[in-house]
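Yeah, one chain of the complex is gone here, protein chain that is, but the others are all in their spots.
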Amino acid sequence: MSDQENYQKVCEVDDVWEGEMDVFDVGESEVLIVHSPGGEIRAYSPICPHQDHPLVEGELENCVLTCSAHLWQFDAISGKGINPTGTSLTSYPSKVEDDCIWVVLPES
Amino acid sequence: MKENQKQHQVFIEGAGLSFTISENDSILGGILRSGVGIPYECNAGGCGSCKYTLIEGDVVDDFEGSAGLRASDKRKNKHLACVSRPQSDCVIEIKPDAEYVAKTRPKRVNATLQSVEKLTHDLWEFYFESDPPARFLPGQYAKLSLPGVAGPRSYSMCNNGNNDGRWGFQIKRTEGGSASSFLFDNAVLGSRITIDAPYSIAHLNEQSERPLICIAGGSGLAPMVSILHGAAKMALEGKRPILYYGARTVDDVISKEYLDRIPHFDVEKQYIPIVSEVEPGNSWSGPTGMVHEYLAESLDDDCQDCDYFIAGPPPMVDAVRRHLILERKIPVEHLHYDRFY
Amino acid sequence: MALLKMEEWYDLARETNWTPSYVSQDELYPAPMSNNFDIPLEKWEAFDEPYKSTYRDYVGAQRDKDVGAYSVKAALARAEFFKNASPHWKALLALHFSAVCWAEFHSASAFARMTRFCQSPGMRNMATFGTLDEIRHGQIQIYFAYEFLKHDSVFDWCHKSSKTENWIIISLRHALDDIAHTRDATSAAIMLNMGLELAFTNLQFVALSADAAKCGDHSFATMLQSIQTDEARHAQIGEPIVRIMVENGKKKEAQQLVEISFWRMWKQFSALSGIGMDYYTPLEHRENSLKDFMEEWVIGQFGRTVEALGLDLPWYWDILKKDICSFHHANQIGVYAYRATEWWRPIAGTSPAEREWLEEKYPGWNETYGKCWDVISENIRNGDYEKTVPAPPPLICNMCGLEVVGTAGNEWNAVNHHVDIDDRRYHFCSEPCKWIFEIEPERYKGHKSIIDRVFDGTIGPEPDDFYNYMGQSESERGTDGYNYRWVDGYDEDEDAEKKYATG
Partner (left out) sequence: MNSKVTGMKTWSKLAKNKRRPSEYEIVTTNLQTRHRHRDQAYELSPAPDLSMNEWYRKYVFDSPLQHDDWEEFRDPDALIYRVYTRNQDAQEEFIDGVLSEHNEIGHDQDLQPEWLTVLEEMYTPRRYLQTALQMSAAYILQVAPASTITACAGFQEGDEFRWLQRVAYRTRELQMTHPERGFSKNERDHWENSPAFQGLRELMEKVLIAYDWGENFVASNLVAKVAADETLRELADVARSFRDPLLASLAENQLRDSDRSRRWSAELVKFCTDAKSENKTAIKGWIEAWTPLAKDAITAYCLALPAGEIAAKSAISRMEAFHRSLEI
């Protein structure tokens, strides 16, 4: 894949434990890393698609991410809206390699 | 309502929109008055919904340290539209949202105090009258500028829009609150105030056919009374709205006589007051506890298909919406509320 | 609701003794778990708790108590409070939580012993509430402590301390195991409920709660009060038992159990709460001293309760009256001096203004303990930080596990109370500690104090061996909570920091 060289390092896997999420700076951008219970790791845009509100202030419980502003809920693994449906988190390609988390961010 | 203030031009980047706004008006007020919609709720710097990025120009923030703005937002040159005013021509970045376009654009009017009625020991109803008609939808609120009180305060109307220019508000007396101290201690019939209204999209939607459930606490009663009056005009066949009212003590419960004035509203069947602190020995026989706990026990399984209006003290609104959305899985678009802090 | 009133059926739930026939009474109630003190069974069955509560009411009331404490709003307020708290208050919180979380949770087992091995049905039921209460107290306090952990790692000890061999933890464990966990159900009930809860929880929870409220930590204050109301419910187990003992000719035994447990607990409270009250509580929030509290609540109130139950005041009452003005002052010097052996950041609490308060509350303080602090302060001013840490290990009491101390200065009065058994010399800080040992040497003589463990080679000779043994990595060793800025007062922080910081 030509993406290979576009991967940027976000953090170490140990920085975000299973059941946690956190925001990291990658260059000029920010990325939300979600480490779901069960071990899946995802990278998302850190802002709720509803309004300009940081998702990291919400809750991550049982693979459901809840935004603290209006309680919009998303599946933490697929990023799809649970309530309301028909919306989803902006997802970035990510991988785990050498105990680190890497993402590909869109060109800004 | 002096219009001799300096005017500035504000340009919304990306949207290709621009509007003129007086130096004394908030960016949010200016945007809404020009017919554009952007997300907002509390209009007082608390909720953070109306955040924008300042690209060029100067603004002044009226509320330093507002809860709606984080340190990281400030670093990114973000401001809150509801509590910032332009000091020069500006370029800002914010995503317009058609849902928030005002059905009636907010206007400032002068009004005088016409009547006062005591609903409980500390919740009073005040009626003001303006020359222009009172234009608003059931459930909306106004920003009141009161003599001797710094900055406007938001209060919901308790009546319906009308051509007579009548504006009804319910205000709770709070110790040391300057707004309530003006209204309770200093105002006399004929006292003049300025009303900037209407605001909020948490208003009654006459197109919705879902049954209504109104949940209020404290002075959150006002928009519910407005909504119930509004609903009375709609022909919701067989779908009686229900009003849950959370009161701290038995003395805070709104009388049935007052609510009996709402047309087609059967207080015995449609009004459920819940008291959280019952003094030992009190003869209160109605439900007790917190409103959200009562809802947890009493809402029917078909509660999914209702519209919910919620207003009251922030912790109550928060607990109720958490229950409805997180536990009852009610679609978020069925909930109508403004987040105040 | 057509429901019976509690009084109509409550007694039936206390008629639950039966006569075993498939096993013997002795098998069902064996030593060391049970002891009926040769009092006939029907006398024990007459156990009557003054305040009655049903399971139904219990879960309702307890649920309500927890609602506010666990709210998001309360949690935010606590986090905010903690961020702004002074090093004084942080040290107090760290000390409080690391001592009480596991200790309270562990008490659930002591109450369970009463439920299983006592022979009074009423007590069995009350003790079941006690068990549940103690699970609550362990859990709610550790939950509070956990909120501070993300700001300050010293709070890790609220969770990890229970099984460590840190000398303060050994001392506390020794005292609690002695009175609550290694006694028969009847003795444990008297010792735990009278000697600890009835005597001291007011001191711990009401006083601390008042201080917390003054400092603006309202949710902590409310939580402490709610714990105190639980304690008041289950502590009532003690009084009816003492009455039964006294009425049946076992006053001497009851008296001794109260005397042992009260003294053991006094030593713990003296060191932990005493230092907390008179040194760690921020000066502006201090009203009463340990001595004030002890005189009112313990020597006064508890003393009257003891006499009303038909017991005598403990024989060491005069010793106690002197001890409340001295033991914790002397121990504070030790706790500060050996600060590296503690996991929190100890406070000297002897800035000029604080010394004035101490002198006012304890006339003569300057002439005695103050002299030690003069030397410590002088060393700090001169940059001789190593001189503030004593080289030789302290002498540790083989009963209470705390330092053997006396009044410092001109009135130096340390007396080495000791007992010799089997070629081993046991040291005691006081006559009552020695008296307890001599009542039943078998209970205590095999135990080694932390210093004994150094001398017998259990702990290796290197300094790090000592800390490793106590479970303390390098970052878990206490340092002065103010980085010595207290010496000339806390005001000129920046200058002082420069002056004392780079040691």
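The chains carry the letters A, B and C, assigned in the order they are written, with residues numbered from 1 in each.
What we mean here is this: a contact is a pair of C-beta atoms (placed from the backbone, for glycine too) under 8 Å apart; a residue touches a chain by one contact, two chains touch by 3 or more.
For clarity, every value in this text was computed on a predicted model and none was experimentally measured.
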- Can you list the shown chains that the absent chain is in touch with? A, C
- Which of C:36, C:115, C:225 or C:379 touches the missing chain? It is C:115
- Note on the structure: Per the whole complex, from C:106, C:285 or C:371 the residue touching the absent chain is C:106
- Task: Out of C:39, C:77 or C:149, point to the residue that touches the absent chain in the complete complex.
- Result: C:149
- Note on the structure: Of the candidates C:37, C:70 or C:357, the residue in contact with the absent chain is C:70
- For the chain that got dropped from the picture, name the residues of subunit C it touches. 1-4, 8-10, 12-13, 15-16, 18-23, 27-28, 30-33, 54-56, 58-60, 62-63, 66, 70, 101-102, 105-106, 108-110, 112-113, 115-116, 121, 124-125, 127-128, 131-132, 135-136, 138-140, 142-143, 146, 148-153, 156, 159-160, 162-163, 170, 173-174, 177-178, 181-183, 345, 442-447, 475, 479-480, 483, 497, 501
- Note on the structure: Contacts from subunit A to the absent chain lie at residues 13-14, 17-20, 37
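Keep this in mind: only the chains that are shown with their structure count from here on.
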- Once you find the CA centre of subunit B and the CA centre of subunit C, what distance in Å lies between them? 52
- Message: Roughly how far is subunit A from subunit B, centre to centre by C-alpha average, rounded to an integer in Å?
- Response: 34
- Message: I need the residues of subunit C touching at least two other chains; which ones are they?
- Response: none
- Note on the structure: Where subunit B touches two or more other chains simultaneously, the residues are none
- Note on the structure: Seen from subunit B, its contact residues with subunit A in the complex are 39, 47-49, 51, 70, 95, 321-322, 325-326, 329, 331-333, 339
- Task: Note which residues of subunit A are touching subunit B in the complex, please.
- Result: 51-54, 66, 69-73, 83-84
